[in-house]
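First the structure, which I've put down as structure tokens, then a few questions once you've had a look.
All protein chains but one are shown in place.
The first chain written gets the first letter, and so on, giving A, B and C; residue counts start at 1 in each chain.
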Amino acid sequence: MTRTLPDFVTRLDKPVLAAFGCIILLLLLGSLYSSSFLSPEYLLQQLQVASFLGLIATGMMLVILLGQIDLSVPWVVTVGGMMSTAAAGWGPMGATLAIPFGILCGMGMGLVSGIGIAYLRVPSMIFTLGVNAVAQGLMVLWTGGFAPQDHATDAMHFIATGRTIFSIPNALFIWGIVAAAAIFVLTRTTFGRAIYAIGNRERAAYLSGLPTQRVMMLAFMTSGGLSAAAGVLLAGYSTKAYQGMGDPYLLPAVAAVVLGGTNILGGRGSYIGTIAGVILITLLQSMLSVMKIDEAGRQLIYGGVIIAMLLVYGRQKKAG
Amino acid sequence: MGDFRYWLAEHKGTLLAFAVFVIMFGVYTGNHSAGFSSMVVMTAANKGVLLALVAMAQTLVVLTAGIDLSVGMIFVLANCLASQMVVGDAGETTLGVICVLGAGVLCGALNGAIVIYGRLQPIVTTLATGAMFYGVALWLRPVPGGDVNSDLADALTDQVYGVPTALLVLLGIVLVIWVPLRRSEVGRAIYAIGSSEPAAYMSGVSIDKARFTAYAVSGLLSACGGLMLTFITYSGEASSSIGGSYTLNSIAAVVIGGVSLFGGAGSAVGAIFGAFVLRTIGDLLFVFDFDPLWQPLFQGVILLGAVTLGSLRLLRLKNRLDLFG
Amino acid sequence: SIAQEVVSGPGAEPECFAPWAKDTKYFQFKKKEGPYRIALANGFIGNTWRIQMIKTAKAYAEQPDVKAKLKEFKVVSTGEDLAAQLAAVDNFIASGYDAIVVNAQNPAAFTPVIKRAKKAGVVLVAFDNTLDTDQAINVNVDQKGLGEYWANWLVKNIPEGGKVLEVRGVEGTSVDRDRHDGIQEVLKASGKPFETVEVVGKWDDGTAQKVTADAIAVHKKFVGVTVQGGSTGTVRALMDAGHPFVPVGGETENGFRKLCAEHAGDGLKCASGGTGPAQVAVAIKTAIAALEGEIIPQSVRLPLATAEDPNFKDGENFYKAESDNFFVGNSFPTCGINFSAQEIMGQSEADQ
């Protein structure tokens, strides 16, 4: 038995290693274009930006492990950003509560998704689509109808862009904490075990006495909360919240989780892989944008690279 | 009588979507200041047929228990291509139409090939190929514009004897593509693999052929949609937001139309009515006087309500295991 | 008795309805008796510009002299789907509206709709994303002129040339292309050694901020910046990266002007230009004038609202206490449209 190996080594399965390999390959290729791609500033800058996607991908991974998907990311991110800045407008009390309030609102949206999916049994693919539309409607109404304050607090700005220790971005620490928590939850807690069990077969999990519906609802709540937290960070980063701030994050989040080796049908995947996937996607996007390739070429390369990487390591076992 | 019961069970989803559509459209035209006039119907038809075609495309892939996140992008790509090729005299126009449809088949075939031979999950595959198709569309048409054979375009977006031609086109596509497919062995295989792939394999069903056909025909139908969009707009535009919104709406349409997202059950005809239902939700904004800032919320809530309608079955649920399919 | 006739100028109120070019033709519609039914067929609504635009439109329609001329003013936002917007226009035509104002999702796609509007005698006025046609009235912003404005200002402020960062908008749109062309032509014509690095900011603060940060990480130093939109984000990225302040030509976001004013002392020089969402009011005004039988240029040129360092004044051309997100260029004095952006966005529904 392989009991003697530490857990995290055995968890580094083939897709995860391959994903990290791709990161290194990408950096090497990039360095042919400009040596700046290997500079610490550039890499730290990428990690800082990756932190936003990292938070969202964490929530996305939870629901993908359940065999579901969360398409409400774009506007829940916006809800997080706009609600936190709105709270900041309610005097000194509001400023302190801004961050938790934003996250709480995101959890609220996640709760709605969770109820619809876990209890009303609407497929997540479509219910979260509806929640996204409702969130957009609410934010349009809120901005247009109530003229909220949308300036980020200093604390938000500091967390999102500040660099306290060794010029490591604070945002990266936040992602680090979330990542550590995610790894712990997924590997060491009953909640994590239940997520994998439900993702594999919800019926059997239910008959094993797991609170499957509650777990599912909580996972969506967490996903909503994490999306909103990313929205809070983004608002801090831009010092303000604005409509559509979450738009560029949905598909990259799904892609990151899948590139990290998580099975899109649920039940299998490790968080280390998701970390690799997030970094991979962030680097890819950034390099394509810096290399002055036009949008058409960027899209072609972006899609092509994802397919190519998955063909290398993401293939399913042959059925039958 | 006994047979009728089984027929009804098979078409329940489609009939329900049809009924919902009739009621909603009734409410819409009933409150429209132009009433149930041919102009109103034609406008609704032109708009509805586009989504209906993309929803049909989505249906085929969903029936195989997959999901196609690239249908909207194929739609956009076809639109851009058509705005360059479907011009000139009759011969050139025909050639252009064939090229556009061929490109759609090619895109679908690429998806199918990657899913089958690359053994990647459909959702991820099409997420990535969708970006690529969009890239090609943008390369073809960096800025909106182009042209189309306006005689053909006018003919296909007008009406004959009060019936919108777009609806006739849709009917033709259903009769020429969907009905034969549904009744063929390949079509049945598409249902079979969606329902249970291991069982289909054990039963000697040609799985790869069926799946490939599903994706290729899906591409064809998306391209038909893109072609119709060109006829309606006389132009092409590489818009990722249009692609994205058609993709997502096609999924919603498929669900409202009674097609199971788990595969194996449902009909493209249901998806068509699902698409019409979705379109009518948007139309309701005309006849009810909503504050403009409330409109997006209204649409979101109605969408959420429509997709939650199916949950009413839970009220009759006796065995909780049925929750888990 | 043709509803829409091409006539020769000059038109009514030339200081407001300024013709785009010397050879711009003029329209005269058959005079209709008021009050009128006017519709606004908007597409996408999910950004601040559009929200501000819609609120401005409503506020304009509520002004007593305008209100007196309107029987009904209806706004519908159809989202990103082009076909839905076309259907909306068709529906308005079918319902017998007198004039329809559109912000087109796709400028090239309205040919059939224009035909139908013309046939039905409906006045069609486009603004912002105007129509590629000479058959309907366009209320235009001189996008290329805006690019030229930024570039001229950069040339003036960076006499020795160098590496300039150009943050572009949404690729594939004519607005992006025109602004870009304007910038490039002027920089080239300056004869100075300008080199541009292009990144795509999508007119979005977050994206602009990210790509600016990337560009700085890779290219280290720029002598100047132009940004089509998301200007606040771009300046934030400069500050976050510790990049020295350089001349920045940007849009009219309140946040951008706030930063420009705040850091003027630290060396941040800005030129802020654009036309705000209030152009919808000009479009409505044009539609009413057309219905009243006035002679109107087919293509109306809107003036640019610009402000440059050191002329940023709180409460005048920006609002320190207000949100970053609205667009400040919100008045067209020559048209008698004098909303301040703050007036529109600073009031909640309840206050109105």
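Basically, a contact is a pair of C-beta atoms (placed from the backbone, for glycine too) under 8 Å apart; a residue touches a chain by one contact, two chains touch by 3 or more.
Heads up, the rule we're going with is that contacts and distances are computed from a predicted model.
Chemist: Name the absent chain as its UniProt record does, using one of the following: "ABC transmembrane type-1 domain-containing protein", "Cytochrome bb3 quinol oxidase subunit 1 apoprotein", "NADH-quinone oxidoreductase subunit H" or "Sugar ABC transporter ATP-binding protein".
Modeler: "Sugar ABC transporter ATP-binding protein"
Chemist: So which of the visible chains would the left-out chain be touching?
Modeler: Answer for the hidden chain's contacts among shown chains: A, B.
Chemist: Of A:P40, A:P92 or A:G209, which one is in contact with the hidden chain?
Modeler: The single option touching the absent chain is A:G209.
Chemist: Could you tell me which of B:M73, B:A265, B:L278 or B:A306 touches the chain that is not displayed?
Modeler: Result: among the candidates, B:A265 touches the missing chain.
Chemist: Who touches the missing chain here, B:A200, B:A214 or B:I272?
Modeler: The one listed residue touching the chain not shown is B:A200.
Chemist: Need a quick check: the contact residues on subunit B for the chain that isn't drawn.
Modeler: 2-3, 6-7, 9, 180, 183-185, 188, 191-192, 194-196, 198-206, 260, 264-265, 317-321
Chemist: To test your reading of the contact rule: which positions on subunit A touch the chain that is missing from view?
Modeler: Per the touch rule, subunit A residues meeting the hidden chain are 1-2, 10, 188-191, 193-194, 196-197, 200-201, 203-211, 267-268, 320.
Convention: only the chains that are shown with their structure count from here on.
Chemist: When A-C is set beside A-B, which has more C-beta pairs in contact?
Modeler: Taking the two pairs in turn, the one with more contacts turns out to be A-B.
Chemist: Calculate how many whole Å lie between the centre of subunit A and the centre of subunit C, each centre taken as the average of the chain's C-alpha atoms.
Modeler: Distance between chain centres, rounded to whole Å: 34 Å.
Chemist: Just give me the whole-number Å value for how far the CA centre of subunit A lies from that of subunit B.
Modeler: That pair's centroid distance is 30 Å.
Chemist: Tell me, which residues of subunit A touch at least two other chains?
Modeler: Within subunit A, the residues that touch at least two other chains are 136, 140, 144-145, 295.
Chemist: Going by the contact rule already set, what residues in subunit C reach two or more other chains?
Modeler: 45-46, 51, 54-55, 171-172, 349
Chemist: Touching residues of subunit A toward subunit C in the complex: what are they?
Modeler: The touching residues are 34, 36-37, 39, 41-42, 45-46, 49, 136, 139-140, 143-151, 161, 234, 237-240, 242-245, 247-248, 286, 289-290, 292, 294-295.
Chemist: Name, in rising order, each residue of subunit C that touches subunit B in their complex.
Modeler: Going by the criterion above, the answer is residues 40, 42, 44-46, 51, 54-55, 58, 74-84, 86-88, 90-91, 93-96, 105-112, 132, 171-174, 177, 349.
Chemist: Per the contact definition, I'd like the list of subunit B residues that touch subunit A in the complex.
Modeler: 67, 114, 118-121, 123-125, 127-132, 134-136, 138-139, 142, 197-198, 201, 248, 251-252, 255, 261, 293-301, 303-304, 307-308, 310-311, 314, 320-321, 323-325
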